[in-house]
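The other protein chains are all here in position, but one chain of the complex has been omitted.
Let's look at chain A:
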């Protein structure tokens, strides 16, 4: 059986506090009808709960095999406040009321499980469940809304199974109601489906479908086999119900504290509700749960459906129509259940538990030890607190092929606070393809980098944040023989560049430092339409066939045309029969023009166009070469980043930001020193002498003079003492040194090298000390008269010795 986490409830309550008037939170405890929960069990459970509650802010309980042990060990009862150990008269009264209520209930409904009303807390004191709730407002905005709050609670807690969730009685009951335990056979579902298929589809298709279905069924069966739940319907579980109405909660829903997920009240995972409570009241479900919780009506004001324990606390939440009816009809029940008059005015006492405190560290760490592993079917999710892993890893999702979780399909790793802005790393184990996703801000403006290996000139796709790049590159795809680049928003309207490479030519004379770029066979460039140019002059695509010395141009298509102009230049340099170089001949440029123009026929025009293209080709080749270099650079940078995996720290993060910490500490030190200085300056020389005289009286002249003299002589004495002290130390040091020197000279011959070293180091240290003492002495001698004079001056100006001035005046 799963242990209740009181913490959950506390947390929810914490959040609930400011929502108290808005959404009705109710704690509920559900027990399946067959379960006989004994008092001991409840107690034990409650103890655990109390434990956990106690521990919630800091101590994270690891799963322990011996549950009671940790219960006792981890809590120091003596440190708990008195409210934990005793019951106030009001609480005692409440317990009596609860006992009365419980007795009548078991009398009226003997079939049902005894109520879970007042378990023992960690100090073995019975406490009413509602008083264990204390609405608390936490200082974290994330805990203000239910979803993030629930998520936090689920992360913050570790599930510890109860040592013995099954009681012998439960097993007996199991046989009585076997239906509850069997899962609906999938066959039912299928046959119905098949019937539908029969109507709709032809025989052949149906057969195929059947086969497919059977396979699926088998797979399903196999999957189901893994978890035949012997305890289905027997578990006791607590969860949170949020009632609609306040804080824009549109409808009732459940929150499961273990996952932090919300469920509809119709969800079939919730088999029934025995009772529910909040910090004000306790209700028993009087509705039949045969159809799970689907038919339950959560109108807590309806006494037919919900039997309350205390009257008149939650009136405001009743729906009015029901209130009137129920008030009359269920008068008897109320009486029967012993709702005495005095109870009506009886308020729930204040909670006896202490307020929950969650330290910011604990809040940030979230999970116990900052790490949590959640096992799913064919998947595993691991979570870490930020900064826990040195590489910034915060969560990892591993997907497996099989149920045993041995064959990994893919791994997704999420990172945070990475300096290289890496956000997500996706590794597909079947194709071995790795994909890195980056947030904006990478020095190379990387967005996505997918690759199989970090070696250059291999298959890879790099996407960029094109607005962060000067050249507007969006994507660069590489295969061993090609490189394709996509651009956007360039002033030259280039949109695409494709380069294919030939095999690398071996250069024998090549020095190793020089790179040997692959020969470019072909460059294809495409351009967007440049609206400033007429279409027949705006190149749409140009192909440089480097090896064949061809240049092909295709122009943009005019708006009202379906064909586009084309031009092809043969870039051959030939020599005519006379040996002159042929500059340009008409057959070096083959062009097709949609609307033939005069000036393009000219050789001069063609020549200039070709010269231009030659230049452009050179540029493009250079560009391709630079792109290759850039890829190398990126790969190098990535490798470095991967190796260094530096994390960024926000300047507002006072705890982690070393720089700001240092600065702050320095500031504090300065402040402290300043303070010390101030204290020193405020030192009152006169105080000890004034203390001898009767206080409050004005000093006579004689007294003032006497006081002054006394003070000065005392100070003089102190200065002399200090000088003597320094002198004495100096002499002592000198003597010791002399002695040592003597000793050394006497024993010089017999000394071992170590002793000699020792002696030498002693000498140098002693010399240092002597020198320092000497300096101090000199300094003291210098400063002493000044200090004396300063004191005299000070005393002379002291208002308390005003008489002195009168003399001189």
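By definition in this document, a residue touches a chain if its C-beta (ideal position, glycine included) is under 8 Å from a C-beta of that chain, and two chains touch if they have at least 3 such contacts; residues count from 1.
We take it that contacts and distances are computed from a predicted model.
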{"item": "Protein name, per the UniProt record, of whichever chain is missing from view (\"SEC24 homolog C, COPII coat complex component\", \"Dynactin subunit 6\", \"Dynein regulatory complex subunit 3\" or \"Tubulin epsilon chain\")", "value": "\"Dynein regulatory complex subunit 3\""}
{"item": "Given A:561, A:636, A:718 or A:771, the one touching the chain that is not displayed", "value": "A:561"}
{"item": "Of A:363, A:496, A:607 or A:744, the one touching the omitted chain in the full complex", "value": "A:607"}
{"item": "In chain A, positions touching the absent partner", "value": "557, 560-563, 583-584, 590, 592, 594, 599, 602-604, 607-608, 611"}
